[in-house]
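One chain of protein is taken out of this complex; the other chains stay put.
Moving on to subunit A:
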Amino acid sequence: MTETTTATPTPTPQHRAPRPLRALALAETRLFLRDPMTLLIAVVLPTVVLAALGAVPALREPSEMFGGLRFTDYFAPSLLAINIAVLGLQNLPTGLATYREKGILRRLSASPMHPAAVLVVQLLINVVTVVIGTALMLVVAVYVLDVPAPRHPVAFALTFLLGTSAVFALGLVIAAVTPRARLATGIGAVAFMLTQFFAGVYLPKFLLPEALVRIGEFVPPGVGAFQAAWMGDGPAPVHLVVMAVIAVAATTVAARFFRWE
């Protein structure tokens, strides 16, 4: 060992480099911001849809059909599912599967940086974006469209945490088991549509059969719990527990099957 240290060539003029993890986070954030479509759909779209609906006078009147709520109030929790699922089921798994397919993870593993770091960084970037998109919609809903603020803020935060975790964990499973990026995109799109359907984004829930609505309460991110925390009497513990179980189970499966190359 000592011999190898003495064999070190005298260093050529050295370059002051930033910290590795910070540099990686910075680079990945830049790349994320260079994809305007994702930003548009994930951050802005749900808010725009809600604002557009709020511009229709008839939808600002309370109705028995919506349990005495206005349509905007009734529909807002469903819209939260859009940005959570776009980022968790499409952006995250497609990004990771692409990195694996193109050998970007492998290239990292040939450097002192472990490829797991890029996975964590992408996970964080997507989570932060979900938080920003959700916050934007809450602010616009409450301050612009006069939707009441969540009645159970702590329960709402918990519901958001668990629902988002469950969706992202499923996204990691997709990233783990799909050998090709295209397949990850395809499976992610199907999963995305299922979550949106059960969240009542495509058809508002009053148009869905009761059985589907009940099932939908257990489909991540669990819009039933969001609704109950926002407008109702608080989320049913069983819904939250199911989200937590899905999050833990799916993360375990993803960790078990994830391949770096």
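Just so we're on the same page, a contact is a pair of C-beta atoms (placed from the backbone, for glycine too) under 8 Å apart; a residue touches a chain by one contact, two chains touch by 3 or more; residues count from 1.
Convention: contacts and distances are computed from a predicted model.
**Q** Which of the following names does UniProt give to the chain that is not shown: "CbtA family protein", "Chemotaxis protein CheA", "Ring-1,2-phenylacetyl-CoA epoxidase subunit PaaC" or "ABC transporter ATP-binding protein"?
**A** For the chain not displayed, UniProt's protein name is "ABC transporter ATP-binding protein".
**Q** Which residue from A:M37, A:A58 or A:A110 sits in contact with the chain not drawn here?
**A** A:A110
**Q** Which parts of subunit A are in contact with the chain that was left out?
**A** 1, 3-4, 7-9, 11-15, 17-20, 22-24, 27, 30-31, 34-35, 99, 102-104, 106-107, 109-113
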